[in-house]
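Sharing a structure with you now.
Just one protein chain is left out here, and the rest sit where they should.
Think of it as A, B and C in the order they're written, each chain with its own count starting at 1.
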Amino acid sequence: MLADRKYRVGVLGASGYTGADLVRLLIAHPNTEIALLTGERKAGMSLKSVFPHFVGYDIPDIISIDEVEWPAIELDVVFCALPHATSQDVIKGLLHSLNHSILDEMIVTTTADQANSLRSEVKVVDLSADFRLRDTETYAKWYGKAHDATDLQKKAVYGLTEIYRDDIKKADLVACPGCYPTAALLSLIPLLKAGLIKTEDILIDAKSGVSGAGRSLKEQNLFVEVSEAMHPYGIGSHRHMPEIEQELAVASKNDVTISFTPHLVPMNRGELETIYVKLEGNETPETLKAALLSAYENEPFVHILEGSIAPATRMVRGSNNCVINVFPDRIPGRAIIIAAIDNLVKGSSGQAIQNMNLMLGLEETTGLMQAPMFP
Amino acid sequence: MLADRKYRVGVLGASGYTGADLVRLLIAHPNTEIALLTGERKAGMSLKSVFPHFVGYDIPDIISIDEVEWPAIELDVVFCALPHATSQDVIKGLLHSLNHSILDEMIVTTTADQANSLRSEVKVVDLSADFRLRDTETYAKWYGKAHDATDLQKKAVYGLTEIYRDDIKKADLVACPGCYPTAALLSLIPLLKAGLIKTEDILIDAKSGVSGAGRSLKEQNLFVEVSEAMHPYGIGSHRHMPEIEQELAVASKNDVTISFTPHLVPMNRGELETIYVKLEGNETPETLKAALLSAYENEPFVHILEGSIAPATRMVRGSNNCVINVFPDRIPGRAIIIAAIDNLVKGSSGQAIQNMNLMLGLEETTGLMQAPMFP
Amino acid sequence: MLADRKYRVGVLGASGYTGADLVRLLIAHPNTEIALLTGERKAGMSLKSVFPHFVGYDIPDIISIDEVEWPAIELDVVFCALPHATSQDVIKGLLHSLNHSILDEMIVTTTADQANSLRSEVKVVDLSADFRLRDTETYAKWYGKAHDATDLQKKAVYGLTEIYRDDIKKADLVACPGCYPTAALLSLIPLLKAGLIKTEDILIDAKSGVSGAGRSLKEQNLFVEVSEAMHPYGIGSHRHMPEIEQELAVASKNDVTISFTPHLVPMNRGELETIYVKLEGNETPETLKAALLSAYENEPFVHILEGSIAPATRMVRGSNNCVINVFPDRIPGRAIIIAAIDNLVKGSSGQAIQNMNLMLGLEETTGLMQAPMFP
Partner (left out) sequence: MLADRKYRVGVLGASGYTGADLVRLLIAHPNTEIALLTGERKAGMSLKSVFPHFVGYDIPDIISIDEVEWPAIELDVVFCALPHATSQDVIKGLLHSLNHSILDEMIVTTTADQANSLRSEVKVVDLSADFRLRDTETYAKWYGKAHDATDLQKKAVYGLTEIYRDDIKKADLVACPGCYPTAALLSLIPLLKAGLIKTEDILIDAKSGVSGAGRSLKEQNLFVEVSEAMHPYGIGSHRHMPEIEQELAVASKNDVTISFTPHLVPMNRGELETIYVKLEGNETPETLKAALLSAYENEPFVHILEGSIAPATRMVRGSNNCVINVFPDRIPGRAIIIAAIDNLVKGSSGQAIQNMNLMLGLEETTGLMQAPMFP
């Protein structure tokens, strides 16, 4: 593909914070052109009415998804930043209306006519939870409804880029991980794959900025409720747990049950996870760190910090970076792994673009190398 | 003692945030009169020059401790809010200069003259770490210097009010717990005493506002470094660990080694601890909660929250309250206990006044029943 | 009245931030008992469900105003913290149902029976804007509806305590000033009364914490929108303008038109006003300061700062205090007056209690002398 080609990109659900950060990053991307923005509550509004910080940027207005003229709009990529449980229907409908080639293997008998008709190759990057869980029964249990696109689920690739890079390159549909799973899995997968830590007793104490809660109007997200304050939430019931467990099970080839407790911290962006693990056999914090250094030595976005430097959210703010370090625990036989990401970037929109780059055959880092913003 | 008696109170080290909060609470206390404020760097300044929010309150100027005229100043209570490792020398010197009765048992032979001379009964409430560790070897190890007042240490009572109330009533010298130990111990001691949780594998993930770091000039405490950010610190090395372990050992009658990881959160006040424990035998989160409810049912400042309400720092801001709740962990055989306090009040100045009330024979809640400040 | 008498107090509209701060201050008040809390959306809930920081305090549940059994509930004081434009109807209805003596002069003919029937003397402290504007035409213009209780308006006293103290002592209905007017008027009234500044060209640049916007769900009050950001609002149209102009006109005996521009600042509490004025004749910043010092020299809550100390919101947080100072302007013939208050206390609930104290014949400072909370 040509280095200066502009791919036509659409963002479904552009009026939330995730959508806004996608647009921010796409503006800086040299190979994309924002061709479509949808949003139901804000349909008909200019993006700068919804997000005034986009004044001065030439971006399409927000329209209702029902107004999109498929396939005439000729998108190369669709980012789907819709609420959980609505994403699956929208994507299924979209792919059918586009007569997408991903459907071929899913349809047992295909007439010559169908096979010959124009096949779309649009790439779909879903940022919701709808295609993250391989087991649609697990999905139904945690999301309270049956999965409506179980065939499509089988075609979806879990978009944790550093782990599934090769699959993502070939994928038509990528399900981007949640923000909490991203930091947890980057920290733990290399250790479980190498058998350095036990699968029992993995405790994840997570802290997140408020943008993770979205732009919807809830009393608990008002400034006065959150500022100068902090609290845990979703204790023992947060929906990111099954996603983490699924991928840890893949890595360890065993079932894994985790403890996961998220906390809301008075900051806009940023996520920090303090992960308490038990060491296998003669392993030490040093051997864990060596394994992470080895796993990520050539990764552009994952950095294992030197010495005993503690990861901090200010190290990654606004960037696609993840910083990790390993520390001894005072309790013998245990270690502490700490990771920080920006929940909206590596935890959401940035990783989505990282995946898009791979799916389009672009350099993986394209448009994502901006430094964190500190202060 | 008379309900309207005014006890003369001195604060040594009044120019830090702890000192400021002592003054704030003493202003609201009906039975105290602030008779002395000391501070070395700010000696000679009015308190309102050091803390402009005290404009309009009639409070003595800050003087150097060397300028205090003992015993003529006739204090009833001395709060010592000096830095760790300087407190012990100051208190020892003070007690000697006052010919304090606490010294009697510590001095093998006493002449009739000495015994007959005027004995001071001033009460000392130390907010530093200097008298918290019963084992002065442990002190030396964690604080990097030998303890200079080992005899005095034996007379000090650990000032976790709800646990040591009876001893505090009779004490002349009370060593107030650190902020982190206060929340951790209130959560864990009743459970260990009753044998409901295991002593192994107690993991404490703590989060604190920035006032805990004090008013000293360090780059990491600048607004720009902390705001819109968070990070862990002192991982595996924080000096509050031995203090927590000491008291858990007392409660469980066994040695206890804990994991303790504090984090700095962008807020002025507030502390939240998420404590991960293993259940003994057939215990459940419900039996743990029942034990806490029973232990604290008559306590004015410790509140076990109903149902699954999550403790939040905004529930206790500015107050002497502690809120606690117990949650099931997704990992079988484990539970999560969460506690919130205001680090400067129940974690420091408020508990110090609570102890003073007991030492003086006042109602324990005197001057401490103000509601939290939310917003 | 007896020093230890407990007056029965009701708060109508207790589920907002103003209501919460009234409750916080009333808990600390030695002469009040909270006998009633109403709230329509939260009717039937315990206060601690609505404001979890009140856990541990024994306070009545919130009920609907329709459920109140007047006059059986036997209130001595009613605080009305209802939304603008609903307050007038509620108070009018309440007074009629109580057969309140304030109505006597308003009713031309009274039968002997009516005159003899039991007269209520309940004191009403209104925190809304409904009785602040003496001219009900002005009210109608700014609030978009005719005033429904014009007779009652004539009986209302404007509750800027330091200015209208004598009237408030005799009043049955006090209309507490808005937060912005409080700081502006305390700064300007003594200067205009003494003819030290011109009435033209008074510019007030005001900055407020977010609690002033209330607890209602609006996108602009979400944490993420406000944190790490600031902006002006209501430019040239804020409803506190006519109230300020009304009182400045009284003080100067001339019509006054002001410029007033409020800004939202990312903090929970606090209000700062930077007021730009033109000096009369030979007046100087020094003569202005002297006039303020003289006007407030015996005031317990208003403090003119020494030298060139700049007022800051952290000097008054949580307290009923107001700090003011005067500065030379670089433009000759002008001066800058800066004032800071806590918008929820002196700007709302604290001043309301200050007024209540006067109306009940209590010491004006009762329950209000707690020091500001810094940090």
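Please note the rule applied: contacts are C-beta pairs under 8 Å (C-beta built on N, C-alpha and C of every residue); 3 or more make two chains touch, one makes a residue touch a chain.
Note that the structure is a prediction, hence the values are computed from the model and not measured.
*Asks:* What shown chains come into contact with the chain that's not displayed?
*Replies:* So, spelled out: the chain left out of view touches A, B, C.
*Asks:* Can you say which of B:92, B:134, B:215 or B:239 touches the chain missing from this structure?
*Replies:* In the complete complex, the chain left out is touched by residue B:215.
*Asks:* Decide which residue listed in A:102, A:344 or A:359 touches the omitted chain of the complex.
*Replies:* Among A:102, A:344 or A:359, only A:344 touches the chain that is not shown.
*Asks:* Check each of C:186, C:336, C:352 or C:368 against the chain that is not shown and name the one that touches it.
*Replies:* Considering all chains, including the one not shown, the answer is C:336.
*Asks:* Please output the residues of subunit C touching the missing chain, sorted low to high.
*Replies:* Residues in contact with the chain left out: 200-201, 203, 205, 207, 209, 224-225, 227-233, 235-236, 241, 257-261, 263, 265-270, 272, 274, 276, 308, 310-314, 317, 327-332, 334, 336, 338, 340, 375.
*Asks:* So which bits of subunit B touch the chain we can't see?
*Replies:* 17, 210-211, 215, 217-219, 221-228, 266-268
*Asks:* Give me the subunit A residues in contact with the hidden chain, please.
*Replies:* 17, 20-21, 23-24, 27-28, 51-57, 209-211, 227-228, 268-269, 300-301, 303, 305, 309, 312, 314-319, 321, 323, 344, 369-375
Basically, only the chains that are shown with their structure count from here on.
*Asks:* Distance between subunit B and subunit C based on Cα centroids, please, to the nearest Å.
*Replies:* About 38 Å separates the centre of subunit B from that of subunit C.
*Asks:* Using CA atom averages as chain centres, what separation in Å is found between subunit A and subunit C?
*Replies:* Each chain reduced to its C-alpha mean, subunit A and subunit C end up 48 Å apart.
*Asks:* Let me have the rounded angstrom distance from the C-alpha centre of subunit A over to the C-alpha centre of subunit B, please.
*Replies:* The computed centroid separation for subunit A versus subunit B comes out at 43 Å.
*Asks:* For subunit C, jot down the residues that touch at least 2 other chains.
*Replies:* Subunit C, residues with two or more chain partners: 17, 211, 227-228, 268.
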